[in-house]
Structures are given as structure tokens and as C-alpha cells.
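We show some of the complex, not the whole, and keep each chain where it was.
Letters A and B mark the chains in the order given here, with residues in each chain numbered from 1 onward.
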Amino acid sequence: MSSAKNRMIARAAREIAPGMVVNLGIGMPTKVVNHLASDFPVCLHTENGLTGIGPVLPPERADRNLIDAGGAYVSTIPGSAFFDSATSFAMVRSGRLDLTMLGAFEVSANGDLANWKIPGKFSPGVGGGIELAQKARRVVVLTTHTDRAGAPKLKQQCTLPLTACGCVARVFTDMAVIDITERGFALIETLEGISPGEVANATDAPLILPEAPPPTF
Amino acid sequence: MKLPDKRCRIDQAIATIRDGDTVMIGGFGVPGTPMTLIRALVAHGARDLTIIKNDANEPGMGVDHLLRNGQVSRLITTHLGLNSHAIGLMNAGDIRVEFNAQGILAERIRAGGSGICAVLSDIGIGTELAQGKQVVEMAGKPHLVEPALRADVALIHADRADPFGNLAYVATARNFNPLMAMAARCVIAEAETVVPLGALAADAVHTAGVFVDHLAELKELSGDYAVVQR
């Protein structure tokens, strides 16, 4: 992984406050856990039926019955609990998730999220994404700032099928930390070595810049 | 990662309850009724409460203390047959009572605890319990809309707990407790025993700790919990 991505993930880890219940989506969000101290008080939730996710185990130490929603062989910690899929999403929909971190294909200036379908190219199904995006108390996105072709993922409006409307509060990218505000995207921090102007150029919507140079990560 | 500790003092947890709050209380008869939390709510004195509970216990027991103390204005329940005092209050108009079919009350609470807005059911169609309810047609048949129930606070009795608030119930003391423990903004649980983190097996947890906000260990078990002599 690039150094910029690594710093993005480390920065996103600081979004997790002590005592939170957190669901980390498949992909880059899952890696956030590597940046939490071993005694950090947090409860990680995986939608296939576990609170209190412990470290990922190598195959030779894996429990064949213990995976996370991405299929990784994880472990438990003291105080873990198992439950069925209905109970798992009861937690999500009833507001017991303080935070979820998700990946994205597109995020719009009003916080719409598209991350599950590219018509004609990619449609594996929505899984648990809609409920996480719509119902976690705070939804943040981890994504590269642009796609492989260099096209911005932060747009005035999403062009792909939505996962949920107006759900995203903050986006962590390999260039910046950007909040969704009532007036649209607002630059909060930049990656060290990236200027606010570079971030604005890579964003397909107006970007509100802070008056002073923003902090870096 | 380690899991947060939710142990607290009962009076401090109960102190967050305000006049006019809706309070769910677990239990079916004595088993599963959080007798100690109820006594603390009596001592606290919050008034104009809406209580959601399967039954009103028996005269001089459990939730009846709240009724006698004049703290309850409304009761959402299924059956008051063992509490003639509660029936008297209802008949005198001192408390408003809403009767639900027992399993529908359970489903409405579970829906509230599951972020579901309502369930559609044919239970009670053709009876007076259907009166005044919104009706939705599905496949040409009428169904009653049973709206989800949520509360400001839920009072829960568990047999065992760990400091994160994972709970396990015993025998028929389970009843409405796991449902109500999902359905309130603030869930306060009393447990007969609190074991160290990890001592409650992850497969044996009945209510996951993420649903629980405050946990109190019962230092001793009062006579309120004893076998009822009839």
C-alpha cells in the first residue's frame, strides 16, 4: 500500500473515540484496526454476528467457524458476544453503532454515498451496506481521492446507484480530510505535501477552503 | 482493543429518569422483574411515567410500588389478572391502560429494538383489539399495523453479566428482558452476579453488551425475589 493510503488509514483511526461501537467495512476500513492501541477501549462489530472482534489469525490458527463479514478469520477478546443476523442488524438500525467506516465509488456534496453497484460492470449485491450507511450514528468514508483513471470520486452529484442518501459526514482520502457541510464539501486537513489547491483540482465539486492553511496528516 | 466497563451505582443510573418518561420494565410475574431498580425508581420519585410491562405484578410487589406511589399515569401491558389494585386504578380512571395481545406486545418492543417501524399482523382482526388501528391490505387481506414501541429507559434483570454489559438470563426470568434491552435509549440492567470480562462465554450471551448502557451488581437479593407463597 502507498504511504499516502497508510497515512489516510492512520488518520482515520483517530476518528474512533474511546468507548465507541464501530463497524469497519470491507477493504481499507478494516485496516484501521491496525492503528488502534491494544488497550484502546472500543467495541468492533461485524454484521455476520460478533461484537468484540479480536485480531486476524493466520490459517493454521484460524477457527473454521469464526470469520468477519469480509471472510477474514478473526478472533475474540474477553467480553465478545455472538448473535444471529437479525440481532446484528437490530444493533445497526436501532442506533447502537456509533460509527461506521465504509469504502466508496462516489460521494456527493450533500453526503450521498454510492458504493455497491456499477451498472453493467459490477453488481454483486448490496449486503449490509445500506443499513450501515443509513443507520450508523456517524458514517465516514475511506477512499482514494480519484479512481484508477484519475477521475474524482467526490462529485456534486452521484452518477451511480445510491447506497444511501445524505449519510456521509466525513471523507478520508489519500489527499485530504473533507467534511460534508450544509454548504457542501469543506477541506479540513491535507496530506503532508499536498496543497489545498491540488485537493480542489481533484474534486468535482466546489471545495470550501479554510481561511488559514489546514493542518496536515 | 478492550471493551469499556459500564458498571455504575444504581441511584446514579436511575437519577437520569425524568418526569413523563416512558419506562420499559422486564419480567413476567416475579421472574425477571428488576425489583431493586423498581425500588430505586420509587425512591427517585419521577412521576407521570408511562410503564411498559407484561403485567403489573401482584399487590405490594414490583411495579405495584410505582402504582401505589402515584408515579404511573399510563400502563401498556397484556394482563393485570393478578393485581386487583391495578385493575381498581384502571377502573377508577387513575391510570390509563392499553392492553396488547402478549406476543404482539413482544413484537412491537422487538421492532422498536430492531429499527423496524411497525409489523403487520392479522392477530385480533374481528375483535375489539383491532379497533382504531391502521389497516393495510396485502394480497387482498387486511392486516393491522402494529407500531414499534421504544422507551426512554429500560429496566432489566439478568442472572449474570460481565462489565461490558453482556447479559445472561435464567429459566423463565428471560421473558421480555432481552427484547426491552434492545428498545430503549438508555438501558439499565441489574445482575445477580457480575463476572469478569471473558467469563461469560461468547456463545452463551443472551443480550449483547452493546445494547446495555449501565450495569449494577446486586449485592444481596431482597425478599422481593423469593418464591411467592400462595
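Quick note on the criterion: a contact is a pair of C-beta atoms (placed from the backbone, for glycine too) under 8 Å apart; a residue touches a chain by one contact, two chains touch by 3 or more.
All values derive from a computational prediction rather than experimental measurement.
Q: Tally the chains of the entire complex by the labels shown and give it as a formula.
A: Each protein chain kind appears in the complete file with these counts: A x2, B x2.
Just so we're on the same page, only the chains that are shown with their structure count from here on.
Q: Centroid of subunit A to centroid of subunit B, CA atoms only: how many Å?
A: It comes to 35 Å between the two C-alpha centres.
Q: Of all residues in subunit A, which touch subunit B in the complex?
A: The contact residues of subunit A facing subunit B are 18-19, 21, 33, 36, 38-45, 50-54, 76-83, 86-87, 89-96, 135.
Q: What does subunit B use to touch subunit A in their complex?
A: Residues in contact with subunit A: 1-4, 110, 112-116, 162-164, 166, 182-183, 196-198, 200, 202-203, 205, 208-211.
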